[in-house]
Every structure is written in structure tokens, then in C-alpha cells.
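Complex shown without one protein chain; remaining protein chains in place.
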Amino acid sequence: MKWKGRHIVTWSGFYLLLLAILTATAPFLTFYGPLEVNLDAVLEPPSASHLLGTDELGRDIWSRLLYGGRVSLTVGFAAMLVSLFIGVSYGALSGFIGGMVDRFLMRVVDTLLSLPSIIVIIGLQVFFPKSMLTIMLLIGLTSWMPIARLIRAEVLSLKGEIFVQASAVVGASPHHLLLRHVLPQTMPTIAVMAIGGVSHAILTESTLSFLGIGIPPHEASWGNMLTGVQTYILSGGWWVALFPGICITLTVLAVTFIGDRMQDRFALPQLKGGESI
Amino acid sequence: MGRFIVTRLSETIATLLLGNILCFTFLRLLPGDPAVAMYGEQFLRLSEADQQRITENLGLHEPIYSQYMKWLGSVLHGDFGHSYRTGEQVSTIIARAVGPTILLMLAATLLILVISISLGILSGLKRHSAIDHAITLGSFVFMSIPTFWFAIMLMLVFSVHLGILPSSGIGKGGLLDWLKHLVMPATVLALSHIGYYIRILRNHLALTINKDFIWAMRVRGLSTAAILWRHLLPNVSVPFLSYVGMSFTLTLGGSVVIESIFSWPGLGRLTLDSAIGHDYPVIMAALLLTLSTVVFGSFLIDLVCAWIDPRVRKSILHKEVTSR
Partner (left out) sequence: MKDPILSVENLSVRAEADPQNHLLEHINFQINEGKIVTVIGESGSGKSLTSKALLDLLPKGIRLSTGSVHFKGNNVYTMKSSEKRQLLGTQIGFVFQDTFGSFDPMRTIGQHFTELFSAHTTLSKQEAKKRSIQLLEQMLLPQPDRIYSSYPEELSGGMRQRVQLALALSLEPALLIADEPTTALDPHIQAEMLHLMKEWRNRTGGSILLITHDLGVVAEMADEVIVMKDGHIVESSQVDQLFSAPAHPHTMSLLYHYHQLLEGGQQSELRGLNRPLLTVKQTSQTYSKRHLFRKEEVEAVKQASLTIHKNEIFGLIGASGSGKSTLSRLLLHLEKPIAGEINWYGDTPVRKGIQWVHQDPIASFDPRWTVEQIIGEGADYWNQNPQEKHSKIAEAVSLVGLDDKFLPLFPYELSGGMRQRVALARALLLDPELLILDEPFASLDLSSQSRMLGLLQHINETRGTAILFISHDIRAAIAMCNRIAVMAAGELIETGTAEDVLHSTMIETKRLVSSILTTIPRDRKSDYERERERDYAYHT
């Protein structure tokens, strides 16, 4: 897709880079700690001392936004890696082995896909302690199925490709075929899925944290900054709700633009968007 | 067609069974003794002999597979046990919550279909035009906004500032009141998923337009309208429909968030509340219900696709071709 040309993709990349720099250098850019409670300055509107205002406990929103960004981006990236790892290995094995094994493995995927991931996460989190690591794992564990399905379909068709058989004829063994010829061909799909995975993970993390079952409150994240925010907006504290939401939206949007660009470059019509909550 | 239905139905049943086993395993993996879970703390205060007796009555001493069969039997009869929190029959609680959720889903699905079909076709036919760019940008934005935040923002505008729409509940009297309560949740649910539908439609339309047979139709002198209605749209409808089937899960998942924000007394909110209150029988019932709905829904959609498209009917047979 060429619309607005490359500019929008360039801007997206620029925005993400800026975000990474800002969150990485957060201690130098803030005057308050993200967890610093100040009951004398509760729900203050944006001002010179508190750039973006304060929340219900008097914590500085600008500071929380930067530190929260660290958490949200880390979770987004790590969860994507988890789901990519599971999805690619599961899908590649299923497709490469084929036959009954493949049929069974795919049925499992179908079943898991039929359960809304948010409900599964809610159910599963009783087994784990509440922490950032848990959230990464849970999001990863519940979002690998579409990747597995796509990779499996590609591996299945690649396995029958003439060039793969041609390599077998010159003496390549099955693991050569898988690692040298089949998997590298799925790279475009993997890249696009990875990008989709990041935005899915950021959105899911924020939703879970908002619902109070994600990142525990003692750590700031864009999602848990919004927990219980309905009450404050009723009393006019719009800034508490506005800024974290904008951050999430812009970040996911930037990632999506880049992903769409890549998908377009690799032209994968079978990709049908990702999952969202 | 008959063979297609049988094959697809057996797949559906296999999926259901597998999901069932997963749910059962999940129940058994839960920390704590199932007997405690069922009877609460008072179970621990009983004498050892009484505990023994209850455990046997519940069949907990039996091998795991016969426990599963028993559980399956009761589930098939709609008996999910009692809620830990209220002690009510789970089936009663669920039955109460199903109605509002169906209402919400129907309204949202209707909105999604109407908007995405019209905008998707417009966007796909006028590719790279200003209107296509606007629709594309819009779908990306809606894909990126977190559902819950979008809901809160709408609330801020329509309930707090303008005060024209109620912010929670399902409403009591009259059709108008009822609709007023429905508007925001349904709109948020629809808009937060609509981007994907529009993109699918647009991309497949663009793909189909470039196919040789469309060119061949033009060479045979057919009018543009005939090509659009008789060839383009039918060809696009199949991938679109199968996406609708696949993404039903997503919309259901989305309703969990929406229902809890708007205090909509449906299945999603029930699930979330039960999860937070560790009310496993209710979660289990909700999960199984969701699973069955999704699986049967996609079965029905596949039937429709097979009815429309001869290739779908064939595909299920051809994919079974194996050598040796």
C-alpha cells in the first residue's frame, strides 16, 4: 500500500525510536518517582510542576507514563517472543511431520483458538504469582495459535515445492531441508506475525492491567494507570484517563503501520489481521 | 455436499471433545481439594470418616477417566454444580446472563456487518483514492485503540459531558430506554473489531479484481455492474465469511471488557467476576458454553461457504490426498 507513501511508516518508526529513548532515559527526564505518593497534590490538573497532572494518589503522570512505557514495551516485546517461539516450532513441526500427528496438533490449535484468550488468561493466572513475568508468559501462551497455523500451512506447502525436492536429490537430509530451505522461506510471515504480536501483547497487557489482573499496582504500566479511572473522570479528572490511552493507541498504531507496510511488501493475502481484545 | 457435512461435523465434535478434556484437566489442576472447593471450608471441620464418605460419594477415589466420564455426563445434562459464591445452580446463573450477551453480540455483529461491508467494498473498489486512504486510516486507528479506553472516552463525552446516554446497566422500562443503554456498548464492541473486517474485504477485493477471469469477463463485453455483483462479490464473500466465523471468538472476548465497563449483566461480566472471586464452576460453564457456540458457529459458517463455493466442498476431500 502506497498511501501517504512511506512518510507514515517513517513517522511511525521515528515515534517508536523516540519512545524507546524517552523510556530508557526516564530517570533524567522526571522530577518525581513513578511510585512517589503525594497526598497533598491529589488529582492536580497539568501544570508547570506536574507536566501532565497527578493521579488520585498525587503521583506524577508524566513520570508514570515514562516508567510505565518501559513495562508496556517490555511486556509487548517479550510476550511476542514467547508466542513466536511456541508458534513457529509447533507449526513447523506439525507441518513437517504431517499425517496423523499433524491432524491431532491442528485440532488442538482449533480448540484453543475457540476460547477467547482473555477468559483463558483470567482462568490461568490463578496458577502463577502476580508479576510482570507472569503476564508476559500468559500473553505469549495464549497468542501463539494463529502463528502456528500459518507457519504449518506454509511448511506443508513448502515441503512439496520442487526446489525442496531438488535439494533432496542433491543429498540434503530432512533437517537440512527444514532449516536451510523451508523455515527461511517463512521469514516474511514470521516478521509480520511478530509485529502483529507486539501490538496484540501491548493491547492485552493494558486490558488486563486495567481490569486489575495484569501488572500489579506497585509497578506502573500504561494499563494499570487506567484502573478505576471511570470514577475520576466523573469528577472531571480527564487527564488521568487521557494520556495513558493516547500513548497506548499511538504506540499500537505505529507498530500496526509498520506491520501493514511489511505485509504489503511481502504480499501475504492469507494474513488476516491479528487478534485484539 | 453430504460428505462435506459429515467430515466437517466430525471435526467439530472432535474439537468440542478436546476442549472438554482441556477444561476438565484445568479443573483438576486447580490448587486445593475438589471436595473443599465444592463444600467450602466447612468440609475441613468434618470428621475424617465424614470426609472419607463425601470423597467417595463424589467419586473422587475413582480413576481419573471414570471421573471424567461422570463429569462429562453431568455437563451434558446441563449440570455444572453450584456456584461457590452464591450457592445457586450454575445453570440458573448462566441462563440469566446469556440473554443480555446475545443481545449485545447481535447488535454489535449487525453494526460490524453493515459498516464493514459497505466501507470495505468502497475501499476495495476505489483503491488508492482519498476515500480509501481515509477508510484505511480509520480502520487502523480503531484497531489500535484499547477497547476499554475507547469505552471510557465515549462515556466521558456522552454520559458525563453531554449526559445523553446512560453509562451503565441494561435499562428497565420501554424500548427507547433499552436502546439507549445498548447504543454505547454495541458501538464500542463493533468499532473496536471493525478494522479487521474492512481490511479483509478490501484486500481480497483488490486481489480478486486483478485475477485473469475478471479480465476475461471484460473481454467478453460484460458490464461493470454485472462483473461486480455476479463475479467479484461472490468470490470475496467466502474469505470474508470465514473470517467472520473465526473472529467470533474475538468479539466474545471483547464483550468481557465491554460488559464489565458498562455493567452489562451478561456472560462476559459474569466470567470476569467469577474469575476474580475464584468461582470455578461458573467459569467452567461459561468457557464450555463459549467454546460450543464458537465451534458450532464456525461449523455453520463453513456450511454456508461450502454451499456458495464449489471449491470449499472439494477442499475437504482433496486435502486428504496422501501418497503411498
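By written order: A and B. Residues from 1 in each chain.
Here is the rule we use: a residue touches a chain if its C-beta (ideal position, glycine included) is under 8 Å from a C-beta of that chain, and two chains touch if they have at least 3 such contacts.
Values in this document were obtained by computation on a predicted structure and should not be read as measured data.
S.K.: Would you mind spotting which of B:I21, B:A134, B:V157 or B:A216 touches the chain that isn't drawn?
M.R.: Reading the full complex, the residue touching the unseen chain is B:A216.
S.K.: Among A:N38, A:T74 or A:Q185, which one is in touch with the chain left out?
M.R.: Touching the chain that is not displayed is residue A:Q185.
S.K.: Quickly run down the residues of subunit A that touch the omitted chain.
M.R.: Touch set of subunit A with respect to the missing chain: 161-163, 165-173, 176, 180-181, 184-185.
S.K.: Contact with the hidden chain only, please: which subunit B residues?
M.R.: 3, 6-7, 10, 211-213, 215-223, 226, 230-231, 234-235, 308-311, 314, 317-318, 320-324
In the analysis below, only the chains that are shown with their structure count from here on.
S.K.: Measuring from the mean C-alpha position of subunit A to the mean C-alpha position of subunit B, what distance in angstrom results?
M.R.: Chain centres of subunit A and subunit B, defined by C-alpha means, are spaced 21 Å apart.
S.K.: Please name which positions on subunit B make contact with subunit A in the complex.
M.R.: Per the touch definition, subunit B meets subunit A at residues 11, 14-15, 18-19, 22, 26, 29-31, 128, 132-133, 136-137, 140-141, 143-149, 152-153, 155-156, 160, 192-193, 195-196, 199-200, 203-204, 207, 239, 243, 246, 249-250, 252-254, 256-257, 260-261, 271-272, 275-276, 278, 283, 286-287, 290-291, 294-295, 298, 322.
S.K.: Going by the contact rule set out above, which residues of subunit A touch subunit B in the complex?
M.R.: 1-4, 99, 107-108, 110-120, 122-123, 126-127, 199, 203, 206-207, 210-213, 223, 226, 229-230, 233-234, 238, 241, 244-245, 248-250, 252-253, 256-257, 260, 269, 272-273, 275-277
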